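Worksheet for the structure shown next.
Of the protein chains in this complex, one is absent; all others appear in place.
Chain naming follows the written order as A and B, and within any one chain the residues start at number 1.
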Amino acid sequence: MAGDRAASIDPDALSWYEATARQRVAALADPGSFQEFLPPTERRMSPHLPLFDLPRAFDDGIVVGRATLDGGPVLIAAQEGRFMGGAFGEIHGGKLVGLLRAALDLKPKAVLILFDTGGVRLQEANAGETAIAETMRAIVEVRAAGIPVIGLIGGRAGCYGGGGLIAGTCSRLAVSESGRISVSGPEVIETNKGAEEFDSRDRALVWRTMGGKHRRLTGGADAFCADTVFAFRRAALGLIGRAPAFDLATLEAEQARLEDRIARFGDCRDATDVWRRLGVNDPETVPAMDTDAFEATVARVREADHDAR
Amino acid sequence: MESLTFRHTTHKPLPGSVPNAIIGVVASGNLEILLERVLPPDACEIAIETPIAGYGDVWEAVVADFVARAQPGGIRISINDGGARPDTVSLRLLQGARLMEA
Partner (left out) sequence: MTEWRGERQARDARIAAGRTFAEGKVVPAGAVVDLLEVILRPGDRVCLEGDNQKQADCLARGLSACDPAKIHDLHMVQSGIVLPEHLDVFETGIAKRLDYSYSGPQGARIAKMLYGGQIELGAVHTYLELFARYFIDLTPNVALIAGVSADRNGNLYTGPNTEDTPTVVEATAFKNGVVVAQVNQIVDRVPRVDIPGDRVDFVVEADKPFYVEPLFTRDPAAMTETQILIAMMAIKGIYAEYGIRRLNHGIGFGTAAIELLLPTYGEKLGLKGKIATHWALNPHPTLIPAIESGWVKQVHCFGSEVGMDRYIRERPDIFFTGADGSLRSNRAFCQTAGLYACDMFIGATLQIDLMGHSSTVTQSRVAGFGGAPNMGSDPHGRRHPSDAWMKAGREGQIVGDPALMRGRKLVVQLVETFGDKLVPTFVEKLDALELARKIGLELAPVMIYADDVTHIVSEEGIANLLLCRDADEREQAIRGVAGYTEVGRGRDRAKVEELRARGIIRRPEDLGIEPLDADRALLAAKSIKDLVHWSGGLYEPPAKFRNW
């Protein structure tokens, strides 16, 4: 299916943040290689949204299919963060779970999940929550079968709620500065704990706490990308090549690292405190760093490369 | 939700051979348009699902201008509207037609 026009522009320049899910997929995969499952012409739309007088999308906000990446077969799912905040509904979730289960038969080199989600769609919350659980289960099975699952995060909606949980089960994550990974979103935290605890309108605070740079420095993400499809493609290829084993030793190491993280950083009041303890000399300068300067900083931080998120 | 369908006869088919295309995203003030080359070469059908009721005559005018300009013969157009303004609708329709002509 012909995608958005801008997909034809140079992927070196195409902004991941600005691109639609379809543009990301088209520019990420080898040119012309993407074959969509359940494309918009199938009209597999949400059965629930009309009850709320809300518009539907022909693909229910997620694009799934197969493609090649540098010649190797991969399965790809891409959430559209602008349709209902990329939230998981019944069809949306079913397409992702189905794709992951298909991986067990198709045995691709990897499954790529292009997260762009605020979590579960409120209007079909039960189906959405079920989809989150089924997705995590399916990822575990895919990883157990030796197929890496790589998450790419840099969209408008970030990766929140159940999306944040799913990201935690992936083999590897790549994130851009714009990308945010968390479970509770800033507004949720403010509503529950008050603006003194977390001021959701202080966007610098939001990004310090949940943004791509923080996740990369603490090892919550395994690669940091400039905001281009090209950079994400390169990161994905690199991460497929160094996915961790999925065995007891890995899980126990992750647990140990998480416990260590609480012990080391549990009393920090701000992400800059964490960065300082990680050995970043001038933590206040981190948010303003460009990609190269930030990569150089990451290279000096030992914790940035482990699997605990 | 309001459903609207408009049928037009065109002087010619839309050039090109792309079987189908999609443009745009269902978001506030935006819309998605699915184009499929499935109708007789002089027919065009536009079906719209919109959450904003009462703008049927505006849709009719926007669609009529688009058909007159692009002559999208053979194309079934399906729209999921997120409350887009008429100028955005026009723009997306033209963008969609261009994708089909590729």
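Following the convention adopted for this analysis, a contact is a pair of C-beta atoms (placed from the backbone, for glycine too) under 8 Å apart; a residue touches a chain by one contact, two chains touch by 3 or more.
Just so it is clear, the structure is predicted and the values come from calculations on it, not from any experiment.
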item	value
Sole residue of A:Glu36, A:Glu177 or A:Glu303 that reaches the chain not shown, by the stated touch rule	A:Glu177
Omitted-chain contact residue, chosen from A:Trp207, A:Phe224, A:Phe246 or A:Trp275	A:Trp207
Positions on subunit A where the hidden chain makes contact	5-6, 9, 13, 15, 17-18, 177-178, 201-205, 207, 211, 213, 287-288, 290
Subunit B, residues in touch with the chain not shown (by the definition above)	52, 55, 57-58, 61-62, 83, 85-88, 91, 94-95, 98
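Operating definition for what follows: only the chains that are shown with their structure count from here on.
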item	value
Centre-of-Cα separation between subunit B and subunit A, whole angstrom	33
Residues on subunit A engaged by subunit B in the complex (per definition of touch)	1-5, 20, 22, 40-41, 43, 50, 53-58, 80, 82-83
Subunit A contact footprint on subunit B (complex, rising order)	1, 18, 20-27, 30, 32, 34, 36, 49-51, 78, 80-82, 95, 98-100, 102
